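Yeah, one chain of the complex is gone here, protein chain that is, but the others are all in their spots.
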Amino acid sequence: METFVIQFIHGLVYGLLLFLVASGLTLVFGMMSVLNIAHVSFYMLGAYLSYTMLKVVSNFWLALIVCPILVALLGILMERLILRRVHAAGHVQEFVITFGILFALNEMIKWIWGSENLSVPIPSTLSGSLLIMGNIYPAYRLFILFFSLLILAFLAFILMRTRLGITVRAMVSDRDMASALGTNTPFVFMLVMGIGSWLAGVAGVIAAPFLGLSSSMGLDFLTDCFIVTVTGGLGSLWGAVVASFLIGQLSSFGILFMPRFAIVFGFLLMAVVLVIKPSGLFGEKA
Amino acid sequence: MAELAERPRNILELKGIYKDFEGLQVLLDINLEVHERERHAIIGPNGAGKSTLFNLITGKYRPSKGRIFLKGEAITGTNPFKLTRMGMARSFQITNIFRTMTVFENVRNAILSKNKIRYNMFSRLSKMDGINRQTEQVLSEIGLLERKNDVAGELSYGQQRALEIGLAIATDPEIILLDEPTAGMSTEETREAVRLIQRVTEGKTLIIVEHDMEVVFSIADRISVLYYGKVLASGLPGEIRNDQKVKDAYLGEERK
Partner (left out) sequence: MKNRSFYLWVGIALGALGILFPHVLPKFQLRMVTEIVVVALLVMTWKMMLNEAGLFSFGHAVYFGLGAYASVLGWLHIKGLSLMSGILLGGLVAGLVGFILSAFLVRMSGTYYALLTLAFNQLIWAIVWKWRNVTGGDDGLGKFPKPDLLGISMKDPTNFYYLSVVLVGVCLFFCWYFTKTPLGNVTKSIKSNEERTRFIGLNVGASKIIFLTMLAFFAGISGALYAQFQEFIGASSIDLVMSTHIIFMAFIGGIGHFWGPLLGSGIYVYLSEYLSHYTDRWELIFGVVVVILVLLAPQGILGITKKRK
């Protein structure tokens, strides 16, 4: 029983991290119909930036505040300079360019920080462990859990209750209509892109002490992120919620049962969902 | 005795058809019979559900409730390509041709399908004389033989509409569904189109959706009137013309 609970929490943690990143991806697609493959690089960048920052200031909380903002700025820059132009050119260009950027950012990170694995220390205030059902559980992971949930609650609040949030939801639903009603489309795009990248950056910063940094962390995360996005349905936040939860759990329990090939479970889920509903759980664009 | 023998067979039957889209009821309790080899027109104001009905019959959508029968066989929800192979063909209200291909290639696509040549990756297309001949035959029927090497997207509107019809008849279907074939045409183009339609649907069943009443009354053997998702009336042109319900609801507004 305890194993179950522990694994469940593991799964929640990973699932939340996945959602933080996938939500940005799916939102941007829903709003702008642009699939920003490079989005996962923001996650990676957030982690690596925090590494450097921590070497300089040694304050986790400061890194948590600053690094995601830097990442968000990069995201906004990318949206204004590249994504807007790319969408007009067509799907093929969109794929090649965003993929090229992912590739380039990946290589740049390898260039600047090297290809060896790096580690980021767990902040002292959060180190240590708690006893859960007779098992020792690292406090830091619980921090990830609660902090992510906090951010998500905040996000949900903005989306559901504020005027801005409603606008964003309207635009994801029907962009042309929203723009005909007078919403400042370019501004909202920028905002959504910024927030999406910010979320990915946050995920990177808080995941770093937990998962460690490696030159393949972007690509590893990319696969699961894509599975989440596709299973949930491109453009659907709810889909991303459900899918990341499921994938998180499958990943966690999968490792328990079939450690070498746990990756297959996520794929199986995705395959099953897509056979039944080719556009994903809550997706519309098939 | 002769009357009994001549009782027409229903080539198409719709029984209790409903269709809603996300809560919006577009079609309600549609019951329709189309006789073999008749020319059946479906008329009704915009938004009455005519195109939806077409899309249901031709397999693009599934009805929410109800069944459809082709030659007595249930075809509800069957894939469009299977329906075409069963002898049904349609044209589209908004021209839906192969714009990047030539006129000849457009028709040839359908001819190849008709001849069941689908997965052949060994024969050379240019050497298939039978195919080429059949293609040219259809082209001359629709009057586009001289334009056969032109890219379809560059044709005039009227010519594209003719090609649109050509694609529908090229598979040699038993039942042809034309969705507003004369939409956007001038009077002269319309007359030509009517002549074309009468020619190519000779001996076949035709279901035609139309707004132009002259076209309807000059072609149709029977007419069904669709009004806000329901069949208001169905019968001979004379009956429809004199039907009070129809007059009130529709003919008065739509007379061209």
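Each chain gets a letter, A and B, in the order it is written, and its residues are counted from 1.
Quick note on the criterion: a contact is a pair of C-beta atoms (placed from the backbone, for glycine too) under 8 Å apart; a residue touches a chain by one contact, two chains touch by 3 or more.
Here the structure is a predicted model, which means the values were calculated and not measured.
K.L.:
Looking at A:Leu35, A:Met193 or A:Leu281, which residue reaches the missing chain?
P.N.:
Candidates A:Leu35, A:Met193 or A:Leu281; residue touching the omitted chain: A:Leu35.
K.L.:
Considering the whole complex, which of B:Leu70, B:Leu112, B:Val138 or B:Ile240 touches the chain not shown?
P.N.:
Going through B:Leu70, B:Leu112, B:Val138 or B:Ile240 one by one, B:Leu112 is the residue touching the chain not shown.
K.L.:
Check each of A:Leu16, A:Ile122, A:Leu234 or A:Leu281 against the chain that is not shown and name the one that touches it.
P.N.:
Reading the full complex, the residue touching the unseen chain is A:Leu234.
K.L.:
Spell out the interface residues on chain B facing the chain that's missing from view.
P.N.:
Interface with the chain not displayed, on the chain B side: 58, 79-81, 84-85, 89-90, 92, 96-101, 105, 108-110, 112-114, 117-126, 128, 153, 167, 170-171.
K.L.:
Residues of chain A in contact with the chain that isn't shown?
P.N.:
29, 35, 82, 85-86, 89-93, 95-97, 99-101, 103-104, 107-108, 111, 219, 222-223, 226-227, 229-230, 234, 260-261, 263-264, 267, 270-271, 274-275, 278-280, 285-286
We take it that only the chains that are shown with their structure count from here on.
K.L.:
What whole-number Å value describes the gap between the mean CA coordinates of chain A and chain B?
P.N.:
50
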